[in-house]
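Of the protein chains in this complex, one is absent; all others appear in place.
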């Protein structure tokens, strides 16, 4: 049985953890799910690490980033930290991030839901089914939160 | 009994350590509190690590960042270092940062007090009560230093 | 027998993994090739690490980066992580990156193919033949994805 | 007896190592002082680490940063490295940095002297007297290289 971890934040304006939970539950009804809530994005790497300590085989983190230059620096530091947490644990962290300024506010909920759902499904595939489970989609221009960009095909 | 660490700086223009101390004392009267003061933000990661060496279960750091581009680079380096210190110790650092230019000077004291107080309470919750203690607030758009942004709710 | 790893993404709009595979197969017909597909660039460092755990002697990662400032921060975090993954494993990761905005869209396929192919050949040389295998090309202004810039020669 | 380390650079246009040395000698006449000179700021983290290997209990580094965007990136990389060196050694590095463009050239000498002197005194306090030695100055808006900014006091 696979154990999945979900880390979300109180800063986020959308309850992305719920979408991640529902998706993992649906995609792997036999899986175990453990959760952790932290204040903001810079707390996510430690939150994920805590769930690895409790036996999670893979984790999804759900970050929400404000509009200012400083928020973006926090995003950069967090991204570096989430990669480092993966290298130390040798386990996947699906790093879902919604930037408050990437779409108009009326679109944020749909974007956050779509991205959380698709990456939660990615987590199940990678952790339960292994590194070739996404290979049929490689190079296909798949997007989370937006329409797929699609593959650029050669003319021949 | 939980042991809490507080690291503040001589650079800060507000005595945020006092607010953090009073909050932890009020939220967990039985807790032990140890303190460390360093010159500036780039010294915070080592300061927190020193308190972990002395047995702190979790630490709050209280940083104050100047207005220049270089101050912001120092903020970025510090943020990366604080995350790394957490990954090495596997314990939380609540990273409180006030940027001298994020509000007008007359508002800085109130902002610093609010942020220090709220994150000190977050520290107590996470360290004493565990990773589900904040879960009822997940995705609610909670803010420290500002009014809460609130949750974006679906129409259905 | 050398074991090569290929990590590609579903985000990429060109199937660069195919070009890398074909090149490695052609350059070292006796080599073993293992593959891993992840959603996006920030997942590449862990993907490469997974292949090192499975015995890869060297890995090529195939990243595709969007146009926004945030995509570029993700690129920076990924680059730092890929270097760190190399330092931890003491094995090479040839880090192929295509930025969606570095040429016009009609040129992206050719660029991605050229860069993937040339760096896959570099990987075979470095991993199979060692650190002097590229020495005859040192300082020659070699480029992947563009025409070679060429060497600046002294007049004497 | 405490052992202090000083790392300076040949790039610096002011002999800050001398001010640091004189200050440590005056503040702790019984202390031992060991020194290391490197070419530029990116060599400081290793220089400090070398002195930790020789038994230094704490180190002061004295960096000088040029005016260009690239110099600032080097500053950022160095800052990250100096924090990492502290986390690995669990000992303090007082990171003194003078940016060639932060004041007019005629003011640089005085700034560099003031900053080196004050941070050398901070080093002695922290390393010899411990983490509460600076606590009476916490939140007081202390500056090195400039006049103190002072504390923002509440009206009540």
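We just call them A, B, C and D in the order they show up, numbering each chain from 1.
To be clear about the criterion, contacts are C-beta pairs under 8 Å (C-beta built on N, C-alpha and C of every residue); 3 or more make two chains touch, one makes a residue touch a chain.
Fair warning: this is a prediction, and the values are worked out from it, not measured in the lab.
A.B. asks: Among D:33, D:109 or D:152, which residue is in contact with the omitted chain in the full complex?
C.D. replies: D:109
A.B. asks: Could you tell me which of C:4, C:36 or C:75 touches the chain that is not displayed?
C.D. replies: Touching the chain that is not displayed is residue C:75.
A.B. asks: Can you work out which residue in D:85, D:126 or D:142 touches the chain that's missing from view?
C.D. replies: In the complete complex, the chain left out is touched by residue D:85.
A.B. asks: Touching residues of chain C against the unshown chain: what are they?
C.D. replies: Here the touching residues of chain C are 72, 75-76, 79-80, 82-84, 86-87, 90-95, 99, 102, 119, 122, 126, 131-135, 137-144, 149-154.
A.B. asks: Tell me where the left-out chain touches chain D, residue by residue.
C.D. replies: 8-18, 35-39, 42-43, 45-47, 49-51, 53, 68-70, 73-74, 76-78, 80-81, 84-85, 88, 105, 108-109
In this text, only the chains that are shown with their structure count from here on.
A.B. asks: Remove chain A in your head; which chains still hang together?
C.D. replies: The remaining chains, counted without chain A, group as follows: B, D | C.
A.B. asks: Can you tell me which chain lies farthest from chain A, using the average of the Cα atoms as each chain's centre?
C.D. replies: So the farthest one, by centre of C-alpha atoms, is D.
A.B. asks: Shared numbers divided by all numbers used: is that above or below half for chain B and chain D, i.e. same or different?
C.D. replies: different
A.B. asks: Rounded to the nearest 5 degrees, what is the angle of the rotation that puts chain C onto chain D, matching CA atoms?
C.D. replies: 145
A.B. asks: How big is the gap, in whole Å, between where the Cα atoms of chain A centre and where those of chain D centre?
C.D. replies: Each chain's C-alpha centroid was found; their separation is 40 Å.
A.B. asks: Touching two or more other chains, which residues of chain A qualify?
C.D. replies: 76, 80, 84
A.B. asks: By the document's touch definition, which label belongs to this structure's chain graph: line, ring, star, complete, or other?
C.D. replies: Looks like a simple chain-to-chain line, open at both ends.
A.B. asks: Which pairs of chains touch each other?
C.D. replies: A-B, A-C, B-D
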